[in-house]
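Missing here: one protein chain of the complex. Every other protein chain is in place.
Now for chain A:
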Amino acid sequence: MIEATGLTKRYGSKVAVDHMTFTVAPGKVTGFLGPNGAGKSTTMRMIVGLDRPTSGSVTVNGRRYAEHSAPLHEVGTLLDAKAVHTGRSAYNHLLAQAATHGIGRKRVQEVIEMTGLDAVARKRVGGFSLGMGQRLGIASALLGDPQTLILDEPVNGLDPEGVLWVRNLVQYLARQGRTVFLSSHLMSEMAVTADHIIVVGRGRLIADAPVAEIVARAAGTTVRVRTPQAGALEELVRGPEVTVTSAEPGLIEITGSTAPAIGEAAAAAGIVLHELTPLHGSLEDAYMQLTADSVEYHSSDVGQPAAPATAPSPTTPGATSSATEGAVR
């Protein structure tokens, strides 16, 4: 259980984390999602006492991290894969970490096997790939068999096999009743890994809800309509709450209304519809929508129309299957 209250970190005039209040509950995987520079890593560093909050507080299992007499048994942390002396072997790194808590060589060997580092454990960490570094960081986090795990971008640099391994591992750990808090900027990964998601942007908490709820919330009310009388329909439904975009002749997307309302309006006006499809959002859309205003580093679009943030994609499974072909009268 991680509880943050009004957590704030300021670097000079720049606010990295801005009054964040959230709870990470045991028994599920909680994703910490946000664009680069959103304050995810800073928040995680404050949880384990590496950075000092400007104001606010955060506790793990009821106490500040530094107040635990055996912190590695409480919280396992992967902050970044490079928090290791490059001149030391993986085995010796783990051995030194273990020694602070009187954890024996047997457990060191166990976490090495568990993370698949056997072959490179005696090699100096400086020569490790990013993926091996991540595995070492995860091994280090598991050393104390902690009840809470905090993993900052654990799948960064892992091959597909490794990504799958991390996903299964964190879900397995959560099922055991542990608290798992992992950050990522990869929505697709979060969608399949996390049960609950905390979305941040520019240091602020944007959303804190179960994955399904976040996706549902962002699904919005966009409806795709195919009609030979697009112009007429557009005139008909356009209003202060309703926006209409046209992708190609005879195909429009209406946001702010519902499929039944559009269908009825079309029927009343005698407009023929060839397709009437409510579009469901993906986590990716939800995320883009939520963080559209809070991206720290904007990149210019390359060969793409601007503002993709409000365009839900029909590629989500189940979206097109609900298509209704309708011709009225």
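Basically, a residue touches a chain if its C-beta (ideal position, glycine included) is under 8 Å from a C-beta of that chain, and two chains touch if they have at least 3 such contacts; residues count from 1.
Following the convention adopted for this analysis, contacts and distances are computed from a predicted model.
A.B. asks: Missing chain, UniProt name, options "ABC transporter permease", "1,2-phenylacetyl-CoA monooxygenase, subunit C", "DEAD/DEAH box helicase" or "Glutamyl-tRNA(Gln) amidotransferase subunit A": which is it?
C.D. replies: Going by its UniProt entry, the chain not pictured is "ABC transporter permease".
A.B. asks: Of A:8, A:30, A:140 or A:222, which residue touches the hidden chain?
C.D. replies: A:140
A.B. asks: One chain isn't shown here. Among A:21, A:86, A:188 or A:258, which residue touches it?
C.D. replies: A:86
A.B. asks: Based on the whole complex, identify which of A:113, A:235 or A:264 touches the chain you can't see.
C.D. replies: Counting the whole complex, the residue in contact with the absent chain is A:113.
A.B. asks: Considering the entire assembly, which residues of chain A contact the chain that has been omitted?
C.D. replies: 45, 48-52, 61, 65-66, 68-74, 77, 79-80, 82-89, 92-93, 95-97, 99-102, 107, 110-111, 113-114, 116, 118-119, 131-132, 135, 140, 142, 144-147, 161-162, 164-165, 168-169, 172-173, 176
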